[in-house]
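Here the structure is laid out as structure tokens; the discussion comes afterwards.
Omission of a single protein chain aside, the complex is shown with its protein chains in their original locations.
Up next, subunit A:
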Amino acid sequence: MGASKGPRLSGMQKQVLSLYRGFLRAARSKPEEERRKIESVVSEEFRHNCQQVDRKNFIYIEYLLRRGKKQLDQLRDPGTTGLSSLQISLPNINKPDP
């Protein structure tokens, strides 16, 4: 299993991927149509940040991780049927510090 050719992932990268996995998993429990929407919004958000955020800006990435975890907890609530009740807005990348 250790024979991976790719570069080793940092702890922070693992956290991001784990959060992404968490979102996709939470989306599975929602109705089909909502699930599709959630998947596309979440995927767009992660990809956007992955391109826009400087990978050395740890403080900001940590902030995004914390925010993502909170949103994930809300999404996991069975009462939440979709993202409409969560405020997912693309963060303002020019102001990295919360």
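Basically, contacts are C-beta pairs under 8 Å (C-beta built on N, C-alpha and C of every residue); 3 or more make two chains touch, one makes a residue touch a chain; residues count from 1.
Simple rule for what comes next: contacts and distances are computed from a predicted model.
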Absent chain [UniProt protein name; select from "Ribosomal_L14e-domain-containing protein", "Translation initiation factor eIF2B subunit beta", "Pescadillo homolog" or "Acyl carrier protein"]: "Acyl carrier protein"
Those residues of subunit A which, in the complete complex, touch the missing chain: 1, 4-6, 9, 13-14, 17-18, 20-21, 24-25, 28, 43, 46-47, 50
